[in-house]
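First the structure, in the form of structure tokens, and then the observations on it.
Left out: one protein chain. Kept in place: all the others.
The first chain written gets the first letter, and so on, giving A, B and C; residue counts start at 1 in each chain.
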Amino acid sequence: MKAIEIFKELGIEYEEMKVKGNSTPRYRAKVEPDKLEEIIKKFKTQGFKHFVALSCVDWIKEGNMELIYHLFSYDTLEDVFLSIYLPRDEPKYKTLRHLFPQIETYEREVHEMFGVEFEGNDRLGEFILEDWNDMPPMRKDFDTVKYVKEKYESVPLVEGRGDKQ
Amino acid sequence: MSIVNILIQSTLVALYLFLAICIGLLFMGIARKVTARIQNRVGPPIYQNFIDVGKLLAKKTNIKHNWIFDFAPLFALAGVLLALAYLPMGGYKMLSGTGDLILLLYIIAIPALGFALGSGASANPNAGVGVMRALTLMLSYEMPFLLVLLALMIFYNTASLSTLLEKQMSFAWGIVALPISALAADIALQGMMMEKPFDIPIAPHEIASGPLVEFGGKYLGMLMLYSAGSVVLETTLFVDLFLGGGVVLNPATYGVVAYVVNYLVWFALIFVVWMIAVFINAVFPRFRIEQAFKFYWKWPTVIAAIGLAQAYIMSVFLGVIP
Amino acid sequence: MTDNPNPLPSIIPEKDWKKIQRMLSKRSLWMIHFCTGCGAMEMPPTMTSRYDMERFGIIPMATPRQADLLLVTGYVAVKTLKRIVRVYEQMQDPKYVISFGSCPINGGLYWDSYNTIKRLDKYIPVDLYIAGCMPRPEAIMDAFLKLMKDIDEGRADGWLRYRKYYDKYRANQMRVFKRWDE
Partner (left out) sequence: MKEFEIFVGPQHVGATGNMMYHVWVDGDTVVKAETHVGYLHRAFEKLMERRSWLMNVALIPRICVPEPDVNEASYAMAVESLMNWDIPERAKYIRSIVLELARLSGHLLAISGYAGAIGLYTVPQWLIGDRDYLLDLFEQLTGGRVYHIFIFPGGVRWDLPDGFLRKLGKVLDYLESRLKLYDDLLFQNKVFFERAPDVGVIPKDKAIEWGVTGPNLRACGYAYDVRRVDPYAAYPDLDFEIPHYPKFGEFEVLGHGCDCYSRMVVRRLEIEQSIRILRQIIKKIPDGPHTLKLPNPIAWKVPAGYAYARVESSKGEFGYLVISDGGKVPYRVHVRGPSYTHGINVMEKIAPGLNIADFAPTAFSLDVCPPDIER
């Protein structure tokens, strides 16, 4: 089934994204967080079997965290982006790793980089970073230059370079 | 035996062993060069391995595990030297006895055992896996190899290496008389030397060079000497069993000239045997251990059994007695 | 077997012993096979048939115990630095470090990245730098030759400095790591 028909059937508003270069159509839709699981299941049964990626966007001005679930169908050759918005202060969502196993890895990354909690995913924790003790670094209010100055540039040089053996 | 005699004798033994180790290092260098040429590049100078050993022995070494670990490289090196002393190189034999062919089989296992002890003592899982693989590999190639030895013993009707050499010189080289067994022995030799496709115990991609994983500095230098010795040991074993040990002139009639000529012929022969192994090494990937085991108990064993039958038929039914 | 004293002090003078050691170690640099960063991409061409670093006796080794030369190929993330220090401390003296590319010199392209340490020589001593992003195999070969010359002249003394200023290096390392055990 084409993506448009599924959207119509589910009664979701969608917009078409601009595409140059590639040639398949891409649709973006904003959905309610509690309905997302059902919608992804619906898409999965209709041929959208390739889960491409889960991205997170920190909309600091709006106070939102956007999670984008990206699906692709090898049958109809269409991309679907399903967005949900979570409150930025306490982003919390449930895990969807039972739908597509690689969601687990993406959730681990999003948890570490944006601080989004996924209930039911027991592998959240240190993934890419090690010994991290600041706020999640991909958040917009994390100042990387300040962090670099404090952490790395303050380390003193060790003398002795050029000492004779 | 007078003291002077003993002194001369032991000097000669030391010289022979020293030369054997040097030849081993040289051969390893030549192997690197030849492999490099096969791989389309220049390669290191052939004396590179001497530099490597020198560097390793001159390195500071701060690896502490336990005394077995410290002891193992010495054990391996001593074992290989002992085995070399039992093996006629160019007809000259330092230690001898009756039935030393069977004794040799035991002695050859000593260095590998020492190696295994030390690696096991390092408590590194990679080394553990490597040792297990090495022992399994030993179990695999010994089957055809024992059959080959049996064929030789039946055919030449002796279990002494020096008698074997004499009979080969007077009658015919083993490779002429028993070509099938020689083929099986060469396949077994590839595993004994741990060259590809049987370099399973030291596979760097799988277990980070296996038993060697914890050895560094001086330990590794000694193990390099050990492996240089074992190159000579294993090639000489094949040459002694099937190529008459390189003995072409009888020392009893020609004296010192015979020793020199025999030594040179032996050198040429072990070089040829080594080069065959190196060429095979360069163009084969490695087996998994259970595949190597299956392989050895299948084809070489069958070939060796045919060789054994041939030896039996020739000596018992056809009455060909050297 | 913990140190390397002169084996024959009566025959070889102490000075010559050092010379012999240097001569041997410069001609047989065993490099540890550790791709710490993107510079590892130019290592295969350097190792293989076109440039062939085995000509100089340099071969990759599988374990740190056997290696003399550590190539830090490119930017160093904090997580990698911990492993680099571990590998470096497992290597046997004398040992040498070549820092490879612009990033371990001053941060390079990643000067404002929160996860890469900027100057490598604050944490471990570096004997030689190769600049560039990324250095060509010719530059790597040149660096090897320079390192050999340095070893010959006794200037490649990073391992001695690491011994001497161990406390300071470790203090610097601990400013980036939160924990060392594990």
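Simple rule for what comes next: contacts are C-beta pairs under 8 Å (C-beta built on N, C-alpha and C of every residue); 3 or more make two chains touch, one makes a residue touch a chain.
Here the structure is a predicted model, which means the values were calculated and not measured.
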Practice prompt. For the chain that is not shown, enumerate the shown chains it touches in the whole assembly.
Written response: A, B, C
Worksheet item: Looking at the whole complex, which of B:Ile68, B:Ala282, B:Ile306 or B:Val320 touches the chain that is not displayed?
Response: B:Ala282
Item to complete: Could you tell me which of C:Ile58, C:Val87 or C:Ile130 touches the chain that is not displayed?
Response: C:Val87
Fill in: Option from C:Cys38, C:Ile105, C:Leu160 or C:Val176 whose C-beta touches the chain left out
C:Cys38
Fill in: Residue numbers in subunit B that touch the chain omitted from display
35, 38-41, 125-126, 128-129, 196-197, 199-200, 203-208, 282-291
Practice prompt. Spell out, residue by residue, where the missing chain touches subunit C.
Written response: 32-38, 40-42, 44-45, 47-50, 60, 62, 64, 75, 77, 79-80, 83, 87, 109-110, 112-116, 133-134, 136
Worksheet, complete the sentence: Hidden partner sits against subunit A at residues 17-24, 26, 28, 49-53, 55-58, 68, 70, 74, 77, 79, 81, 100-102, 104-106, 127-130, 137-138, 140, 142, 144
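In the analysis below, only the chains that are shown with their structure count from here on.
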Worksheet item: Counting in whole Å, what is the centre-to-centre distance of subunit A and subunit C, each centre being its mean C-alpha position?
Response: 39
Item to complete: Averaging only over C-alpha atoms, locate the centres of subunit A and subunit B and give their separation in whole Å.
Response: 60
Discussion item. At least two partner chains per residue is the criterion; list those residues in subunit C.
Written reply: none
Discussion item. Using the touch definition from the top, which residues of subunit A touch two or more other chains?
Written reply: none
Worksheet, complete the sentence: The subunit B residues in contact with subunit C across the complex are 32, 36, 39-44, 48, 51-52, 54-55, 58-63, 70, 204, 208-209, 212-220
Practice prompt. Could you pull out which subunit A residues touch subunit C in their complex?
Written response: 129-131, 133-134, 137, 142, 144-145, 147-148, 151-161, 163-165
Worksheet, complete the sentence: subunit C residues touching subunit B in their complex are 1-4, 20-21, 24-25, 27-28, 30, 33, 48-50, 52, 54-57, 61-66, 68, 91-94
